[in-house]
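Missing here: one protein chain of the complex. Every other protein chain is in place.
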Amino acid sequence: MTILFYILSALAVLSAVAVISFRQPVYSALSLVVTLFSLAGLYLTLHAEFLAIIQILTYAGAILILFIFIIMLLNLNKDELKEQTPALWRRIVLALLGGFLFAGLWWGVKKLSGDSAKLTEGFGSIASSGKLLFTEYVLAFEISGILLTVALIGALVLAKRRLNYLPEEKN
Amino acid sequence: MSITHYLTLAIALFSIGLIGVVLRRNLLVAFMSIELMLNGANLSFIAFSRYLGDMQGQMAAFFIVILAAAEAAVGLAIIVLLFRRQGSVQSSVFQNLKDKVGV
Amino acid sequence: MFNFFDQNILNFVIWTPLLGALLLLTIPQKQNLWIKRIALMTVSLTFLFSLHLVCYFKSSSGYQFEIFRPWIPAIGAYYALGVDGFSLWLVLLATLLMPIAVLFSMGSIKEKEKSFYFNLLILETAMLGTLCALDVFLFYLFWEAMLIPMYFLIGIFGHGRKVYAAIKFFIFTLIGSVLMLLAIVYLRQEAEGSFLLDHWSLLALSPQVQGVLFAAFALAFAIKVPLFPLHTWLPDAHTEAPTAGSMILAGVLLKMGTYGFVRFAIPLFPDALLVAKPWIATLAVVGIVYGALVAMVQKDMKRLVAYSSISHLGFVMLGLMALTPQAVTGATYQMVNHGLTSAGLFLMVGMLYDRTHTRLIADYGGIAKQVPLYTFVFLILTFASIALPGTNSFVGEFLILSGSLKELPYQTILATLGVIFGAVYMLWMVERVFFGPLKKDSLKGLKDMNWREVLCVLPIILLVVWMGVKPNFFLSKIEIATQTLTETVQQNQLAKQSLKLQK
Partner (left out) sequence: MVLAWIILLPLLGALINGYHALSCRLRQQKVIHGMVNFVGVGLPFVAFLIALSQGIPFILGAEEPIRENLFSWISVGSLHIEAGLYLDRLSTLMVLIITGVGTLIHLYSIGYMKGDSGYAKYFAYLNLFLTSMLILVLGDNLLLLFLGWEGVGLCSYLLIGFWFEDKAKAQAGKKAFIVNRIGDVGFLLGIFALGVLLLPGAGENAVIFNFEYIESQIGLITVSKVFWLSAPFIITLFLFVGATGKSAQIPLYVWLPDAMAGPTPVSALIHAATMVTAGVYMIARMDFLFDVAPETLHIIAIIGASTALFAALIAMVQTDIKKVLAYSTVSQLGYMFLAMGVGAYAYGVFHLMTHAFFKACLFLGSGSVIHAMSGEQDIRKMGGLKKALPITSMTFLIATMTIAGLPPFAAFFSKDHILWKTYSHGHPILWVMGLLAAFGTAFYMFRLYILTFTGKSRVSEEAKAHLHESPFNMTFALIVLAVLSAVAGFLGLPEVLGGHDWIAHWLHLGSNAAEAHGASHSHTMELLLMGVSVAVATFAILLAFVLYRNGLEGPNKRARAMRPLHNLLTNKFYVDEIYDACVVRPIYYLSQSILFTVIDRKLIDEVLVNRSGRFLAWLGSCVSRIQNGFVNRYAFCFLLAFALMLGIWVFN
C-alpha cells in the first residue's frame, strides 16, 4: 500500500510541476490529466471509490477535454503560445515563497497525529454515497444541478455573443 | 499511511497550483493551476473523511468537483471572450483597469 | 397656546428654515418667483420668531428658553437647547442677516435659484442650531452641518477659483473639527457617557489633560475665527463666494469660532487657558496688525474686507483672552458689530459687482459723483468698520481694549496700532474708488442704489447707529453671561492655585 501511495503521490507532484512549467498549454493540459489520474488512484487508497470515478469522469473527462478543446479552438499561433519564460529571479522568488508556504502548512499539519478510525462497512462505496446524496444532501444535490445549468447558460451567452466590433489587429 | 502524508501531498499540490497562478502569464495555464489547487483541497477533504470515518468529507469533495466543473465552463467562456477581444490570452495585455497614476 | 409657543420657541426658530427649505423642494425650478417669495417669507418668519426671544429674555443668569429631551439615549446624547447672553445676539444677527441676504440675492442670483435658496435655508438652520445647542453632540452635528451648504454656495454660485476656495474652506474647518471630535469623545467618556455641557463643566480634569483637550478645541475654533496662521482660507472663500454667501460667512460663520471659545474652550479648561492665554492673545494681536497691513495692499475690494475681518476678529479674541467682564462683554458685542459692518460692506461691494462685474479697486475711480447715495452709505459703513466713536464698533473696541490693558498690557498696546492701520486701508480704498476724477467713461452710466438695495442696507445702518449711541440695551443682556463666565473661570483658577499652595 505505501509504495502505491508514494508512486502515485510522486507522479502527482511531478505532473503538477509539469503543468506549470511547460510552455505549451497543451502539454500542461495533458500533464494535468496525469495528475488527475494519480489523484483518482489516491482516492481509491482512501476508500473513496465513488469519488475516484467522479474524479475521472468529470475532471479528467469533462473539464480537461474542455480545456484542450478551447486551446485547439483558439488555435493560438506559434509565437503567441510560446510566451517568454518569466525572468529567473521571479521564478526563484516564487519557488522560495511556495517553499515557505509549504513549510508553514506542513508545520501546521505535522502536529496532526491520529490513527485511522475504524471504517464502517461499505464506506465510500457508490451505494452509501448515493444513499447519503439523496437523503441528507438532497437539497445541496438539487442546487448543484441548478448551478450547473446556470453555468451552462452563462458560458453559452458569453461565448456566443457576436462581437459587433472586430478585435483590434494584433500589432 | 497516516493522514499527514496525504495532507502533505495536498499542501504540495496546493502550493504548486498557487505558484502556477502567480507565475504563468498565459490565462489558460493559470486556470489549470486553479484546478490543481482545487484538487489539492479535494484530497485533504477525502483524507480527513477517511481518517475520521465520516462520509461528509467525501460529500464535500463531490460538491467541489461539481463546482469546479461549473467554474471551468464559465471561466473558459470568459477566456474565449477575452481572446476574441484582444486576440491573445496573455494576461499582460488586459491592463485597462490600471490606475491612471497621479490623476 | 402661547406658553406652548414660548416653551419651545427655539424649536420654532431653528427648524422653520428647514421647513422652508423642504417646501422649496416641492416647487418646480422654473417658478423662480415663487421660490424667492417662499424663501423670503421663511427667513422673515424666522426673524419674527427670534424677536420673541429678545422681548422675553429675562436678565437672569443661566440659559433661557431651555428645551431638554433625550435624543439618543444609547450614547447619552440629549436634544438640549438654550440661549444665554452670548448666543442671544448672535442668533438675532443670523436671523437678521438672512432676510437681507435673501432680499439682495433676489436681484443678483439669476439661475439655479432653487438650490441657492435651499442651501441658504439649510445653512441658517445649521447656524441657529450651533448657537443654541447645549449638548455637545448636537453642537458638533450642527457645526459640521454648517459646512456643507456653505461649500455648495461657494462651489456652485461663486466666481473665479470657486472650487478651490470651497474645497479649501471645507478641509480647513474639517481638520479642526475632527480633532475636536476626538476631544469630545474623550470628554464624553470622562463624564460617564453624557454629552451635556452642564455635566462637562462639573468635571475636574488634571491640567495636562486639560491642556491637550483645550488645544484640540482651540485649534478647531481658531481655524474658524481665523487666528493668524490659519487664516488663508478666509480671503479665498470670501472673494469667490456670492454676495449673500460672503455676507453670511463674514456675518455669522466667523463668529462660530469665537462663540466656540466662549462656550466651550474657556469655561471647560480654565487651567489650560491660564497657560495658553498669552500665546493666543499674541497670535490675535499679530492677526490684527497683519490683517490690517495685508488688507492695505489688496487689489480686490472683497479680499480687502476679508482681511479686515481677520483684523477685527483679532480684537474679539484679545478681549476673550483678557477675561475681564468689560473685555468679554466688549468681545461679544464686537462679534455682533463686526457681523453687521462686514456684512454691510460685502453687501455694498456686491452691489458694485452686480453693476460692473469687477471687484478690482483699479477698475474704479471717482464714482462718488455718479452714485451719491451709495457713497454716503458706503462712507457710514467704512467709518463704522474703523470704529469711529458714535458707531457700534467703537463701543466694542473701547470695552475690549480698556478691559484687556490690565491683563495683557503689551498685546493691547500693539492692538491699538491696528486701529491706525484700519483707518489707513479703509480710507485709501475709499479714496481710490470714490474720490478723484472719473477714471473710465464706462463708469459714467453707473446707476445709484434702487429701493431693494436701500431696503437691504437700511436695517444695518440703523443698527450701527443705534448700537453706537445707546448700547446699554444690548450690553445689559450680555453682561450677565460674562459675569457668570468670568466668576466660574476665576474660581477654578483660584481653586487650582490654592491646591498648588497646599502641595
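Every chain is named by a letter (A, B and C) in the order it is written, and numbering of its residues begins at 1.
The criterion applied here is as follows: a residue touches a chain if its C-beta (ideal position, glycine included) is under 8 Å from a C-beta of that chain, and two chains touch if they have at least 3 such contacts.
It should be emphasised that the depicted structure is a prediction, and the values quoted were computed from it without experimental measurement.
Put simply, the missing chain touches A, B, C once the whole complex is considered.
Here one chain is not drawn; of C:Leu48, C:Ile72 or C:Leu373, the residue touching it is C:Leu373. Contact with the omitted chain, checked across C:Leu33, C:Leu174, C:Val275 or C:Val297, is made by C:Val297. From the options C:Leu227, C:Val395 or C:Leu443, the residue with contact to the unseen chain in the full assembly is C:Val395. Interface with the hidden chain, as seen from chain C, comprises residues 168, 229, 231-232, 290, 293-294, 296-298, 325-326, 329-330, 366, 368-369, 372-373, 376, 383, 388-390, 395, 398-399, 401-402, 405-406, 409, 412-413, 416-417, 419-420, 423-424, 427-428, 430-431, 434-438, 448, 469-472, 475-476, 479, 482-483. Touching the omitted chain from chain A are residues 94, 97, 100-101, 104-105, 107-108. Across the interface with the omitted chain, chain B contributes residues 18, 21-25, 27, 30, 91-92, 94-99, 101-102.
Rule of thumb we're sticking to: only the chains that are shown with their structure count from here on.
With centres taken as mean Cα positions, chain B sits 7 Å from chain A.
Between the Cα centres of chain B and chain C there is a gap of 64 Å.
The set of chain A residues touching two or more other chains is empty.
Residue positions of chain B in touch with at least two other chains are not found. On chain A, the positions that touch chain B within their shared complex are 1-2, 5, 9, 12-13, 16-17, 19-20, 25, 28-29, 32, 35-36, 39, 42-43, 45-48, 50-51, 54-55, 58-59, 62-63, 66-67, 70-71, 73-74, 76, 80-81, 83, 86, 90-91, 94-95, 97-99, 101-102, 105-106, 109-110, 112-120, 123-124, 128-129, 132-133, 136-137, 140, 144, 147-148, 150-152, 154-156, 158-159, 161, 163, 167-170. Contact residues on chain B toward chain A in their complex (touch as defined above): 1-9, 11-20, 22-26, 28-29, 31-33, 35-36, 39, 42-43, 46-47, 49-53, 55, 58-59, 61-63, 65-74, 76-81, 83-90.
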